[in-house]
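Note that one protein chain of the assembly has been removed; the remaining protein chains are unaltered in position.
Going in written order, the chains are labelled A and B, and every chain counts its residues from 1.
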Amino acid sequence: MKYRYQDEMSPPPARRVTDVAITRFEHVFEVEPALMTDHVTQQDFPNWDTLRLVRSRADHLAWMHRHFADKVLSGEELLHDLDE
Amino acid sequence: MPDPEKRPETTPEKRFAEEWRNAAYNCFSSGHKFCREVCPVTQVTRNESWSPTAFHANVVAMEQGELEIADVAADYVNCTGCGACELRCPNSLFTGDFYRFRTRTVDLVKAVRGLAVRQGVHQPAWQRWNLLTDERGHEPVLNGTPVDQARVRDWAAGLDLPIGGETILFVDCEAAFHRTSVPRAVARILNLAGYKFGLMHEQWCCGGPAAEMGYEEQARRFARHNLDDWRAGGVRRVLVLDPHDYVTFTEDYPAYFGDAYDIEIVLVVELLAELIREGRLTPHVPVERTVTYHDPCRLNKRKGVWREPREILRAIPGLTFHDVDRVTQWSYCSGAGGGLPVEKPELTARISEQRVGKAAELGVDTLVSACPWSERPLSEAGRARSIDVVDLHELLAESLGVAP
């Protein structure tokens, strides 16, 4: 991770997903920025920080599964069993 | 309509609260306080006044006129700036990226400390520390022996490193004057890989610690000096071995200089992992130790850097590595950050003891860190349990067979 200010402060272009959400990074949603203009305004958010949170969230969720059980069963696999 | 007869009195606290209001309510109004059990200070003191959520609630209280800065300045000493609270907060971890609005406890703590200093409310040890830093250009890390500009490159004696160049290695105060074997190891490893770099013309402290303790003007002055020095020397790239510097250069300096900040910052641990991956470095000397790795807070929690140090450890032959995953380590800390050891060394020691205790449960003989600042208190705590504290860069140098 080489840090360059200009790169970090230039997020990928936004694409609309719903009336209230957009996306910039693959599989990552963001609020429609127009909804954060009157009361709470958005912070400067370098790209590394967005990606850090997304990855940390995934790591945290995996941790929470491990914390409660040794393994997680796949519903897709069990459904497949039903169809056999 | 506000009553013109009753003009609200404006105090520095209320002006401060104005700025931090939404951030404070975003914590205050969040019923769950997941920060508490990951906060190193709260864990050892169990004192809710010294919990991350209290630091936000106090801002709401200032807004309501219930608190003045003098009431709380000393409470805000109790933070290592590790970032666990803001990462574990659902407002960061679950919705921070969505709203582009996350919990920023570390910034808030710095800002409150800054408000205190501006209001003339000083913490005695911090005031002394920053005064000495200002006089000498470096932090007084040698316990009474003065640090000296003329000796900031002594660690590199005999290594024949050039001064200046497009890429330089920045060495933090603790490593330059106290943990000198760490930068030596880094320099020798980079030389071995044929990676070209030099040293700064006139390196001053990065300014990060002053900013953390609330001495903002001083921090900016030091930052300005360093950036000017880099520019004057044609520096394009700064290699950083200390996680604290890495945060300063990628968060504080951008905030100070904005668009004009055009220096590339490279973390040495990441560079070394890359050089190993590319086959430019091959650790081959077996190191017979049973180790666990201490995720430095500023790498793991604040920057999301945890993979590369493990990559390096796994490349070293001979090691038995008992890893503890990065999420579990969100609640670990050495206690060495955020000026805590300067003002409350006894609290740093308790946090270090707790961290080393976790290592002891794994039956290891060595705790590997990658942060020079963590290594002093961890070593002290390690002695009591016969656990060596070793720096990752030094461990790698040993396995590469380079001389100390």
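By our rule, a residue touches a chain if its C-beta (ideal position, glycine included) is under 8 Å from a C-beta of that chain, and two chains touch if they have at least 3 such contacts.
Throughout what follows, contacts and distances are computed from a predicted model.
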| item | value |
| --- | --- |
| Absent chain [UniProt protein name; select from "Imidazole glycerol phosphate synthase subunit HisF", "ATP-binding cassette domain-containing protein", "histidine kinase" or "D-lactate dehydrogenase (cytochrome)"] | "D-lactate dehydrogenase (cytochrome)" |
| Chain not shown, its touching partners among those shown | A, B |
| Contact set of chain A toward the excluded chain (per top definition) | 17-18, 20-21, 27-29, 31, 35-40, 60-62, 64-65, 67-76, 78-79, 81-82 |
| Positions on chain B contacted by the hidden chain, ascending | 21-22, 25-26, 28-37, 46-49, 51, 54, 57-58, 60-61, 64, 66-67, 71-72, 75, 88, 90-91, 93-95, 98-99, 101, 328 |
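Everything below uses one rule, namely that only the chains that are shown with their structure count from here on.
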| item | value |
| --- | --- |
| Distance between the centres, which are taken as Cα means, of chain B and chain A, whole angstrom | 26 |
| Chain A contact footprint on chain B (complex, rising order) | 22, 26, 87-88, 92-94, 96-102, 104, 249-250, 254, 258-259, 261-262, 264-267, 270, 303-305, 325-328 |
| Residue numbers on chain A that touch chain B, as the complex places them | 1-6, 8, 28-31, 33, 36, 39-40, 42-43, 45-46, 48-57, 59-60, 62-63 |
